[in-house]
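A single protein chain has been removed from this complex, and every other one stays in its place.
The block that comes next holds chain A.
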Amino acid sequence: MNAIETHGLIKHFGKRTAVDGLTMSVPEGSITGFIGPNGAGKTTTLRLLLGLVRPDAGSATVLGHSLTEFERYLPRVGALVEAPAVYPGLSGRTNLEVLARLGGHPRSRVGEVLETVELSDRARDRAGTYSLGMKQRLGVAMALLPDPELLILDEPANGLDPLGIIGMRGMLRLLRGQGKTILLSSHLLGELEHVADWLVMLHEGKSVYCGTARELLSQRVELVIEPEDDLQRELVTRITNAAGHAVTTEEGALRIACPAGFDKALDRQARETGVTNLTIRVEQPSLEQLFLALVKGQRP
């Protein structure tokens, strides 16, 4: 079962297309990493799923209900969208009580979520006096308030200290253990590698990868080539680009993120043009390198 499914979702803002025919899925009970460069359309997609903005085309289902009936599924969803929005003149606790009253959640829940995000000792202070990370914690507490089945978090680790990030990791795993689904947009790819079991990668409003994190990480390799001269460098770049993969240069070495097996094809094609002394090292890529490759590979 999928907690979220979208089909050809489109959203324009004036002439700009923020989400451009997005088809993706988020399996129930997963921690799904939602990644993509700035402006890829992640936040807009989350707003669409939350009924805050209307799609221009396409459809989606969330927790078994169509996007158009967002009143039906939103009571089971908790969300932090973009930077946390708080009333600076109210205490952290009152900020949560405002939302608890609106959603009809018991007051005791406010104390619980404050404990979860470790903000209890500052809960009586005005939210306007909070540090960046403390505001972020308050935002996460707001998302947790309804004890949601589906938790949508937009860059929740923004501004958190290392301890906070580790705490967040533990919290997300705990919630997944309780059977909840978490859709997590983040630029901290190293962090996502730790927790995500499903990945959706967005580029210019489209999905460039939607599948298990393990598959992406294991079916892909990174080739490292140290060319001996410019001729080799050009040759490798040409063959790789022709195959639709991107080449990045790091300290003189060429790095290519590609499906496993491309090293053989590259070597064969190089030999065909008479280059026999190419040394290709195959490495296990990080999510960050895959991200760069997928995103750059999309550009002609």
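As a working rule, a contact is a pair of C-beta atoms (placed from the backbone, for glycine too) under 8 Å apart; a residue touches a chain by one contact, two chains touch by 3 or more; residues count from 1.
Basically, contacts and distances are computed from a predicted model.
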Undisplayed chain, where the name is taken from the UniProt record, one of "Xanthine dehydrogenase family protein subunit M", "ABC transporter permease", "Quinol oxidase subunit 1" or "4Fe-4S dicluster domain-containing protein" = "ABC transporter permease"
Query = Among A:104, A:162, A:177 or A:252, which residue is in touch with the absent chain?
reply = A:104
Note = Full-complex touch with the removed chain, picking from A:85, A:132 or A:253, is A:85
Message = One chain isn't shown here. Among A:10, A:53 or A:265, which residue touches it?
response = A:53
Message = Given that one chain is not shown, which residue among A:74, A:140, A:266 or A:290 touches it?
response = A:74
Remark   = chain A positions in touch with the non-displayed chain are 13, 47, 50-54, 70-71, 74-75, 77-79, 81-83, 85-90, 94, 97-99, 101-104, 142, 145-146
